[in-house]
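What follows is an incomplete set of chains from the complex, kept in their original frame.
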Amino acid sequence: MNLDADRLKKLYHDMLLIRRFEERLSDLFLKGEVAGTCHLCIGQEAVPVGVASVLRDGDWMNGTHRGHGHFLAKGGDPRLMMAEIFGRETGYAKGRGGSQHMACFDVGFLGSNGITGGGLPIATGAALALKQRKIPNVVVGMMGDGAANQGVFHECLNLAAIWKLPVVYVCENNLYAMSTPFQESCAVSKLSDRVRGFGLGVETVDGNDVLAVAEAAGRAVEWARSGGGPAFLECMTYRFCGHSRSDQCLYRTRDEETAWKARCPIELLRGVLLDKRAATESELDAIAETAAKEVKEAEDFARSSPLADVARLTEGVFE
Amino acid sequence: MTRILSTSEAIREALTGEMERDERVFLMGEDIGLYGGAFGVTRGMQDKFGPERVVETPISEAGFVGVAVGASLMGRRPVVEIMFSDFILLAMDQLVNHAAKFRYVYGEKSTVPLVVRAVGGAGRAYGPTHSQAVEAYFVHTPGIKVVAPSTPADAKGLLLAAIREPNPVIFIENRVLYPQKGEVPEGAEAIPLGKAATVRAGKDVTIVGYSRMVHESLAAAEALSTEGIEAEVIDLRTLSPMDSPHVMESVKRTGRAVLVEEGPRTCGVMAELAARIAEEAIDYLDGPVTRVTMPDIPVPCSPVLEQAALPSRKSIAEAARRLCG
């Protein structure tokens, strides 16, 4: 077994962990065991996992509203995440942030964010901080195709470009922002064409092919790391699930869904692993079991944790 | 004639009626077509009126609110939906520096007949960026009116008035109230902006609220009644201009005021009302003005925290009891 196989298996595991984590969440929300709403990234796992795989210690990432995958890929602890979503005192933010607002500086995760596009200036500012401190690290700013229509995104592109900041904007173009088709919210066929005009290096890639994502992300990250300035990576992908709990996906066809589901990023990688004989079926099944077990542990941890502490309701606004 | 409608239905009826009546009225917002908006309020309307009058927008709150301001300057009557009122903060410049100022600053032809429906309301564990109250920002802003209905009938009547109003209006909806039902008149009669309503008569204490807090206040009043305390409950309905004379009349009679607000306390809507009472009615007070509000914190996501943060029938009754005790 070579290193490459290890790497592929890790990618496989990481995608599966996200998948299992969210499948479970989906159940829990539907059953009403967890309150509020949440956005699942089932089908899009290749993007965060591929991108995170090329990051080094000291690199940062932020997450969107659809951020569980981003956080898990960057090293978030599924137990603390699950506890947060369950509103427990042991959660990443003691139950205050919930599904859309979690951060962990120890693993380089700046935070997921409930405001579409709102995390992009934060990522850009983090890159400015790295540059000021002359640290050879980069920041990845995650976003969706919908976020690309926020004004502040463009302000950030320009700021990052003129200051040559070590930031890579990674867009999960899953063809929809909630129910709005990408093609109806953008007059050009690729976001990378729009972004190029700001002076960034850009690329559009198959976002369901984790290896293609990793390769392109590797180029973008090295460009940013080596002082070339910001880059933009558009990953074409698809969410298999609805936008949020209540979505019935009336705005897209079952055919389109089927076609994309046939290109499941996890199955695609499984195919590669088997093709290359980098792993056996049973090895891969074992990985899947590990992932399932981690999710089970996370849920047990969450359930056995105390609810958020009402006595401390007003604490923590200020340091 | 009235029928029983939910708040969402009442709002949809107002929107539909005005669009039928006035071709200048159009809707704008994210996912308001096929999806019907995040809470289904405009469901079916794009089918009925077409995509030119139910205009779906990209996620560009500053841009499309500003576009609505521009269109309204030109005599159109846009009704914009902000999916979660928290996102209105992205459009603050267009609302405060532009829409609110134009008529005063450019002269009387530059009116801005714009309605922004901002969907607020905590209590559903949607977390800090999807639950906060934003109304006080606009109550503080000269040149913008702010409305926040509590019942289906008021939602319809006040929205009709807001759409017919030649000035910019922020129309605060509370999503927790969307499914709540009530009698709604069939006609197209507007309820004038700027008028509070006494929704329960009482002599011992005046409880003032708006939007969902009216219902909590009424529930508190029921509980108090069993203890022999008769609370008068006032629904502000329009927050700006604020019908403080209506409140003053009541407070002068009861001598006690409990002011209830779902949003954070400091410089909130009820701060203003408390200030006006302190200016106009202190001689009539038998006890301190009492606010019952969310503490000055972001809205936490966890249901137990969120519920603890929100004013409730219990905390309102408790405050009234203390005041009357």
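Each chain gets a letter, A and B, in the order it is written, and its residues are counted from 1.
We adopt the following convention: a contact is a pair of C-beta atoms (placed from the backbone, for glycine too) under 8 Å apart; a residue touches a chain by one contact, two chains touch by 3 or more.
What you are looking at is a predicted structure, and each value in this text was computed from that prediction instead of being measured.
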Using the labels shown, and knowing each kind appears once here, what does the complete complex look like as a formula? A x2, B x2
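Note that only the chains that are shown with their structure count from here on.
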Need the CA-centroid distance for the pair chain A / chain B, whole Å please. 36
Parts of chain A lying in touch with chain B, wherever the complex brings them together: 35-37, 87-88, 95-101, 113-118, 146-147, 149-151, 177-180, 184-186, 250-251, 307-308, 310, 313-314, 317
Mind listing the chain B positions that touch chain A in their complex? 30-31, 33-35, 38, 56, 58-63, 86-87, 90, 124-130, 295-298, 300-305, 308-309
